[in-house]
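Now for chain A:
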Amino acid sequence: MSEKPATLPTHVGLFATCLVDLTRPQVGFASAKLLQDAGCQVSVPKAQTCCGQPAYNAGDNADARAIATKTIKAFENFDYVVVPSGSCAGMLKHHYPGLFGDDPDMAARARSLAAKTHELTAFLVDVLKVEVTGVAFDGTVTYHDSCSALREMGVKRQPRRLLAGVGGLSLKEAKESETCCGFGGLFCVKYPEISGRMVDAKVDDIVDTGAGTLLSGDLGCLMNMAGRLHRRGIATEVRHIAEVLAGMADGPAIGAAEKKTD
Partner candidate 1 sequence: MSNARGEILGAIRTALKRPEAYGAENISVQQRIQAHRANLIPARGRLGTKARVDLFIREAEQVQATVARVSAPAGVPREVARFLAKNNLPMRLKTVLETSGKVIPWSEQTLLSVEEGRADGSEEVCVSQAFAGVAESGTLVMLSGADSPTTLNFLPPTHIVVLGVADIAGDYEEIWDRLRREKTTEAGRFMPRTVNWITGPSRSADIEQTLLLGAHGPLRLHIVIVDGDA
Partner candidate 2 sequence: MESTAANFKENALGALGDARLRDALDKLSGGFPENRRKAAERLPEFEALRDQARDIKHHVLENLDHYLEAFEARVVEAGGTVHWCRTAAEARTTILRLCKQAGAKTVTKSKSMIGEEIAINEHLEHHGVEPVETDLGEYIIQLRREPPSHIIAPAIHLSKEQIADTFREKHRDLLADRPLEEPRALLEEARGILREKFVAADVGLTGANMLIAETGSTVLVTNEGNADLTYSLPRVHIVLASLEKIVPTLEDATTILRVLARSATGQEMSVYNTFCTGPKRPGDLDGPEEFHVVLLDNGRTDMLGGEFHDMLRCIRCGACLNHCPIYKSVGGHAYGWVYSGPMGAVLIPNLIGMENAHDLPNASTLCGKCEEVCPVRIPLPRMLRAWRKRQFEAQNTSKAARAGLRFWAFFAGQPWLYRIFANLAVGALHKLSRGRGRFRRMAFLGGWTTLRDLPAPAGKTFISQWHGKKPSESGHE
(Lines give C-alpha, C1' and ligand atoms only; values in the text may rest on other atoms or scores of the structure.)
Protein backbone atom coordinates (compact mmCIF):
# COMPACT_ATOMS: atom_id res chain seq x y z
CA MET A 1 0.00 0.00 0.00
CA SER A 2 1.99 2.94 -1.24
CA GLU A 3 -0.72 5.52 -0.94
CA LYS A 4 -2.31 6.18 2.39
CA PRO A 5 -6.06 5.64 2.04
CA ALA A 6 -8.54 8.18 3.32
CA THR A 7 -9.50 5.97 6.18
CA LEU A 8 -7.07 3.70 7.94
CA PRO A 9 -7.58 0.02 7.17
CA THR A 10 -9.15 -2.13 9.83
CA HIS A 11 -6.33 -3.37 11.99
CA VAL A 12 -6.82 -6.99 12.99
CA GLY A 13 -4.81 -8.87 15.57
CA LEU A 14 -4.68 -12.49 14.49
CA PHE A 15 -4.79 -14.84 17.45
CA ALA A 16 -3.49 -17.88 15.63
CA THR A 17 -4.10 -20.36 18.51
CA CYS A 18 -1.42 -22.68 19.83
CA LEU A 19 -2.53 -25.63 17.72
CA VAL A 20 -2.23 -23.65 14.50
CA ASP A 21 1.04 -22.17 15.64
CA LEU A 22 2.56 -25.50 16.57
CA THR A 23 1.08 -27.94 14.12
CA ARG A 24 -0.41 -26.28 11.08
CA PRO A 25 1.03 -22.88 10.20
CA GLN A 26 -0.73 -22.74 6.86
CA VAL A 27 -4.04 -22.17 8.67
CA GLY A 28 -2.47 -19.02 10.09
CA PHE A 29 -1.26 -17.88 6.69
CA ALA A 30 -4.60 -18.70 5.13
CA SER A 31 -6.43 -16.73 7.80
CA ALA A 32 -4.12 -13.76 7.33
CA LYS A 33 -4.59 -13.89 3.58
CA LEU A 34 -8.37 -13.94 3.88
CA LEU A 35 -8.28 -10.93 6.17
CA GLN A 36 -5.79 -9.03 4.01
CA ASP A 37 -7.76 -9.78 0.85
CA ALA A 38 -10.76 -8.26 2.56
CA GLY A 39 -8.78 -5.09 3.17
CA CYS A 40 -7.56 -5.58 6.71
CA GLN A 41 -4.13 -4.85 8.06
CA VAL A 42 -3.09 -8.02 9.91
CA SER A 43 -0.71 -8.27 12.81
CA VAL A 44 0.42 -11.41 14.60
CA PRO A 45 1.69 -10.41 18.04
CA LYS A 46 4.66 -12.47 19.14
CA ALA A 47 3.45 -12.40 22.71
CA GLN A 48 0.60 -14.82 21.98
CA THR A 49 0.76 -18.39 23.15
CA CYS A 50 -2.31 -20.31 24.20
CA CYS A 51 -5.71 -18.91 25.15
CA GLY A 52 -5.57 -20.71 28.49
CA GLN A 53 -8.48 -23.02 27.85
CA PRO A 54 -6.76 -26.24 28.95
CA ALA A 55 -6.16 -24.70 32.36
CA TYR A 56 -9.60 -23.12 32.52
CA ASN A 57 -11.44 -26.33 31.65
CA ALA A 58 -9.38 -28.22 34.20
CA GLY A 59 -10.54 -25.83 36.92
CA ASP A 60 -7.18 -24.11 37.13
CA ASN A 61 -8.48 -20.56 37.03
CA ALA A 62 -5.33 -18.99 38.44
CA ASP A 63 -3.21 -20.13 35.53
CA ALA A 64 -5.98 -19.38 33.07
CA ARG A 65 -6.13 -15.89 34.46
CA ALA A 66 -2.37 -15.37 34.15
CA ILE A 67 -2.48 -16.44 30.52
CA ALA A 68 -5.57 -14.33 29.87
CA THR A 69 -3.80 -11.29 31.26
CA LYS A 70 -0.95 -11.75 28.75
CA THR A 71 -3.37 -12.25 25.88
CA ILE A 72 -5.40 -9.19 26.78
CA LYS A 73 -2.30 -7.04 26.93
CA ALA A 74 -1.03 -8.36 23.61
CA PHE A 75 -4.31 -7.83 21.76
CA GLU A 76 -6.25 -5.00 23.32
CA ASN A 77 -5.02 -2.28 20.98
CA PHE A 78 -6.34 -3.78 17.77
CA ASP A 79 -9.64 -2.87 16.18
CA TYR A 80 -10.54 -6.54 16.18
CA VAL A 81 -9.17 -9.84 17.39
CA VAL A 82 -9.81 -12.66 14.94
CA VAL A 83 -9.34 -16.30 15.77
CA PRO A 84 -9.40 -19.26 13.34
CA SER A 85 -11.06 -21.35 16.06
CA GLY A 86 -14.50 -21.15 17.63
CA SER A 87 -13.19 -22.72 20.77
CA CYS A 88 -10.36 -20.27 21.46
CA ALA A 89 -12.51 -17.36 20.31
CA GLY A 90 -15.16 -18.52 22.77
CA MET A 91 -12.56 -18.56 25.53
CA LEU A 92 -11.60 -14.95 24.84
CA LYS A 93 -15.14 -13.79 24.31
CA HIS A 94 -17.12 -15.60 26.96
CA HIS A 95 -14.74 -16.80 29.64
CA TYR A 96 -12.02 -14.17 30.02
CA PRO A 97 -14.27 -11.54 31.63
CA GLY A 98 -15.36 -13.93 34.36
CA LEU A 99 -11.76 -14.67 35.36
CA PHE A 100 -11.29 -11.22 36.83
CA GLY A 101 -14.09 -11.08 39.35
CA ASP A 102 -12.00 -9.23 41.93
CA ASP A 103 -10.11 -6.94 39.55
CA PRO A 104 -12.47 -4.40 38.01
CA ASP A 105 -9.76 -2.87 35.82
CA MET A 106 -8.74 -6.14 34.22
CA ALA A 107 -12.37 -7.26 34.04
CA ALA A 108 -13.18 -4.14 32.04
CA ARG A 109 -10.22 -4.75 29.75
CA ALA A 110 -11.30 -8.38 29.32
CA ARG A 111 -14.81 -7.26 28.41
CA SER A 112 -13.50 -4.78 25.91
CA LEU A 113 -11.34 -7.48 24.32
CA ALA A 114 -14.31 -9.84 24.32
CA ALA A 115 -16.43 -7.29 22.51
CA LYS A 116 -14.05 -7.18 19.55
CA THR A 117 -13.17 -10.87 19.36
CA HIS A 118 -14.54 -12.88 16.45
CA GLU A 119 -14.26 -16.32 14.97
CA LEU A 120 -12.68 -16.10 11.51
CA THR A 121 -15.57 -17.07 9.22
CA ALA A 122 -18.10 -15.10 11.27
CA PHE A 123 -15.83 -12.06 11.10
CA LEU A 124 -15.47 -12.36 7.34
CA VAL A 125 -19.21 -12.67 6.76
CA ASP A 126 -20.80 -10.64 9.54
CA VAL A 127 -18.30 -7.82 9.97
CA LEU A 128 -16.39 -7.56 6.70
CA LYS A 129 -19.44 -8.60 4.61
CA VAL A 130 -17.30 -10.90 2.50
CA GLU A 131 -19.40 -13.08 0.24
CA VAL A 132 -16.95 -14.68 -2.14
CA THR A 133 -13.28 -15.30 -1.57
CA GLY A 134 -12.64 -15.83 -5.27
CA VAL A 135 -11.15 -19.29 -5.16
CA ALA A 136 -11.99 -22.71 -6.49
CA PHE A 137 -11.87 -26.14 -4.93
CA ASP A 138 -12.73 -29.16 -6.94
CA GLY A 139 -14.53 -31.61 -4.77
CA THR A 140 -17.30 -32.56 -2.35
CA VAL A 141 -16.80 -31.44 1.23
CA THR A 142 -18.69 -31.86 4.47
CA TYR A 143 -18.53 -29.38 7.32
CA HIS A 144 -18.31 -30.22 11.01
CA ASP A 145 -19.74 -27.60 13.34
CA SER A 146 -17.38 -27.43 16.25
CA CYS A 147 -19.29 -27.15 19.53
CA SER A 148 -17.81 -23.85 20.66
CA ALA A 149 -18.15 -22.23 17.27
CA LEU A 150 -21.77 -23.33 17.02
CA ARG A 151 -22.95 -22.76 20.57
CA GLU A 152 -20.68 -20.07 21.95
CA MET A 153 -19.93 -18.04 18.84
CA GLY A 154 -23.09 -18.55 16.81
CA VAL A 155 -21.18 -19.88 13.81
CA LYS A 156 -23.37 -21.93 11.52
CA ARG A 157 -24.38 -20.16 8.33
CA GLN A 158 -21.19 -18.12 7.89
CA PRO A 159 -18.83 -20.93 6.86
CA ARG A 160 -21.54 -22.38 4.62
CA ARG A 161 -22.11 -19.01 3.04
CA LEU A 162 -18.42 -18.73 2.22
CA LEU A 163 -18.18 -22.31 0.99
CA ALA A 164 -21.11 -21.65 -1.33
CA GLY A 165 -18.96 -19.04 -3.05
CA VAL A 166 -16.10 -21.44 -3.76
CA GLY A 167 -16.08 -22.50 -7.40
CA GLY A 168 -16.36 -26.23 -8.00
CA LEU A 169 -17.06 -27.05 -4.37
CA SER A 170 -20.14 -28.94 -3.38
CA LEU A 171 -21.18 -29.22 0.26
CA LYS A 172 -22.74 -32.41 1.51
CA GLU A 173 -24.21 -31.95 4.97
CA ALA A 174 -23.66 -34.71 7.52
CA LYS A 175 -26.65 -35.84 9.55
CA GLU A 176 -24.83 -35.19 12.81
CA SER A 177 -22.81 -32.14 11.80
CA GLU A 178 -23.67 -30.50 15.12
CA THR A 179 -22.67 -33.44 17.30
CA CYS A 180 -19.46 -33.24 19.30
CA CYS A 181 -16.51 -35.15 17.78
CA GLY A 182 -15.24 -36.24 21.20
CA PHE A 183 -12.13 -34.07 21.25
CA GLY A 184 -12.90 -31.90 24.26
CA GLY A 185 -9.31 -30.84 24.91
CA LEU A 186 -7.93 -32.92 27.75
CA PHE A 187 -11.10 -35.03 27.68
CA CYS A 188 -9.79 -37.12 24.80
CA VAL A 189 -6.68 -38.18 26.71
CA LYS A 190 -8.41 -38.53 30.07
CA TYR A 191 -11.32 -40.60 28.76
CA PRO A 192 -9.87 -42.06 25.55
CA GLU A 193 -12.38 -44.87 25.22
CA ILE A 194 -15.43 -42.63 25.50
CA SER A 195 -13.82 -40.13 23.20
CA GLY A 196 -13.03 -42.99 20.84
CA ARG A 197 -16.68 -44.05 20.72
CA MET A 198 -17.70 -40.49 19.97
CA VAL A 199 -15.16 -39.94 17.21
CA ASP A 200 -16.06 -43.29 15.69
CA ALA A 201 -19.69 -42.25 15.46
CA LYS A 202 -18.48 -39.02 13.91
CA VAL A 203 -16.30 -40.81 11.38
CA ASP A 204 -19.21 -43.07 10.39
CA ASP A 205 -21.37 -40.02 9.89
CA ILE A 206 -18.69 -38.33 7.76
CA VAL A 207 -18.18 -41.42 5.64
CA ASP A 208 -21.96 -41.59 5.08
CA THR A 209 -21.84 -38.24 3.30
CA GLY A 210 -19.47 -39.59 0.66
CA ALA A 211 -17.55 -36.31 0.82
CA GLY A 212 -13.87 -36.44 -0.12
CA THR A 213 -12.89 -33.67 2.27
CA LEU A 214 -13.88 -32.87 5.83
CA LEU A 215 -13.70 -29.22 6.83
CA SER A 216 -14.18 -27.40 10.08
CA GLY A 217 -13.07 -24.25 11.77
CA ASP A 218 -11.34 -25.78 14.80
CA LEU A 219 -8.01 -27.52 14.54
CA GLY A 220 -8.49 -29.57 17.72
CA CYS A 221 -11.59 -31.27 16.33
CA LEU A 222 -9.94 -31.67 12.95
CA MET A 223 -6.87 -33.38 14.39
CA ASN A 224 -9.09 -35.70 16.38
CA MET A 225 -11.20 -36.67 13.41
CA ALA A 226 -8.20 -36.87 11.05
CA GLY A 227 -6.39 -39.08 13.54
CA ARG A 228 -9.28 -41.50 13.73
CA LEU A 229 -9.96 -41.47 9.98
CA HIS A 230 -6.33 -42.35 9.34
CA ARG A 231 -6.27 -45.04 11.98
CA ARG A 232 -9.30 -46.60 10.36
CA GLY A 233 -7.65 -46.34 6.99
CA ILE A 234 -10.24 -43.98 5.52
CA ALA A 235 -8.98 -41.70 2.80
CA THR A 236 -11.13 -38.63 3.55
CA GLU A 237 -8.90 -35.56 3.56
CA VAL A 238 -9.17 -33.21 6.49
CA ARG A 239 -8.54 -29.49 6.33
CA HIS A 240 -9.25 -26.27 8.14
CA ILE A 241 -11.85 -24.27 6.27
CA ALA A 242 -9.49 -21.28 5.98
CA GLU A 243 -7.17 -23.31 3.76
CA VAL A 244 -9.94 -23.90 1.25
CA LEU A 245 -11.34 -20.37 1.41
CA ALA A 246 -7.89 -18.87 0.88
CA GLY A 247 -7.07 -21.17 -2.01
CA MET A 248 -4.29 -22.76 0.00
CA ALA A 249 -5.57 -26.31 0.07
CA ASP A 250 -2.88 -27.69 -2.20
CA GLY A 251 -0.41 -28.88 0.47
CA PRO A 252 -0.78 -32.11 2.40
CA ALA A 253 -4.01 -32.43 4.33
CA ILE A 254 -3.99 -32.74 8.14
CA GLY A 255 -2.03 -35.84 9.09
CA ALA A 256 -1.28 -36.70 5.46
CA ALA A 257 2.19 -37.54 4.21
CA GLU A 258 4.22 -34.63 2.88
CA LYS A 259 5.05 -36.06 -0.52
CA LYS A 260 2.85 -38.39 -2.40
CA THR A 261 4.61 -41.67 -3.02
CA ASP A 262 4.18 -43.35 -6.35
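If you want to know what made the cut, all candidates are chains of the complex that A comes from, given by their letters.
Note that contacts are C-beta pairs under 8 Å (C-beta built on N, C-alpha and C of every residue); 3 or more make two chains touch, one makes a residue touch a chain; residues count from 1.
Source: prediction; values computed, not measured.
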Chain A in this complex - touching candidate among 1 or 2: 2
Complex interface listing, chain A residues touching candidate 2: 16, 18, 20-29, 32, 43-50, 52, 54-61, 63-64, 66-67, 70, 74, 147-148, 150-152, 178-180, 182-199, 201, 223-224, 226-228, 230-231, 252, 254-259
